[in-house]
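All protein chains of the complex are present and in place, except for one that has been dropped.
Coming up: subunit A.
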Amino acid sequence: MNISEMLSFGFMQRALVGGSLIAILCSVLGVFLVLRRLSLIGDGLSHVTFGSVALALLFRLHSFYMTLAIIPLVLASSFGILKLAQRARIYGDAAIGIVSALGVATGVMLASMAGGFNIDLFSYLFGNILSISSSELAIAAVLFVIVISGVAVFYNDLFASTFDEELAKTSGIDTDRINAILVLLTALTVVLAMKVVGIMLISALLILPAVSALQLSKGFRTAIVSSAVIGVCTVVVGISVSFVMNLPTGATIVLINFITFICAFTARTLLRHR
């Protein structure tokens, strides 16, 4: 099958556009999260998404309404992580662990009440970007604009807080507010990424393009741009390969990302020893 034939399918066009938008969000936010050692927040929020999906399925909501319904739940959970870390005198990783476990436990409980796991829940666990509908693509586009505008507006504040929070505070930056914005933008992105790689693999889409870009970047802006480019390329190649070879899309994207990381790491090692 050639490229033009592949691109002639409407579902492929939607998958490639939607996948690319979501890949940009994940990879850009990923750089901030990785450098702030908050990489696993994506994992925690995706587990919350699992609980929220189970709840939405219990009420027999599907795709478009499902995405709309779980956004407030995941946003609330992201606030929960922040407040737990600030108020309960526990570290951020422990707060992520608590909210993450709560999300999975709620999901399993609700799935059991609904009569066990079903095909729908599995499609959310492992993603199915090829089935993205026009309305879901519209939600993805709207959230893309919201998240990318948020990053653009707060770019320098995010950069300063990521470099050193104490120094950022002495520059008059409200770092608690910036942290909250970063976590909220991540929560929105996680909801979208669920469709691409699935709940189980979301953290890979947040972490891998960022760490690949960090291997070779010579500056903060170039790190952000390279991460976005790597994210889009790996998602586009992953979707295409999975379609041609009839492989699971989410897993293919993650494995291609891992291969990219190995290549970037090798290139960095070779450049350093030259």
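The rule is simple: a contact is a pair of C-beta atoms (placed from the backbone, for glycine too) under 8 Å apart; a residue touches a chain by one contact, two chains touch by 3 or more; residues count from 1.
Here, contacts and distances are computed from a predicted model.
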{"item": "Among \"Deferrochelatase\", \"ABC transporter ATP-binding protein\", \"Cytochrome C\" or \"Spore germination protein B3\", the UniProt name of the subunit that does not appear here", "value": "\"ABC transporter ATP-binding protein\""}
{"item": "Among A:M6, A:L35, A:I98 or A:V229, the residue in touch with the chain that has been omitted", "value": "A:L35"}
{"item": "Residues of subunit A in contact with the chain not shown", "value": "35, 37, 153-154, 156-157, 159-160, 163-173, 214, 217-223"}
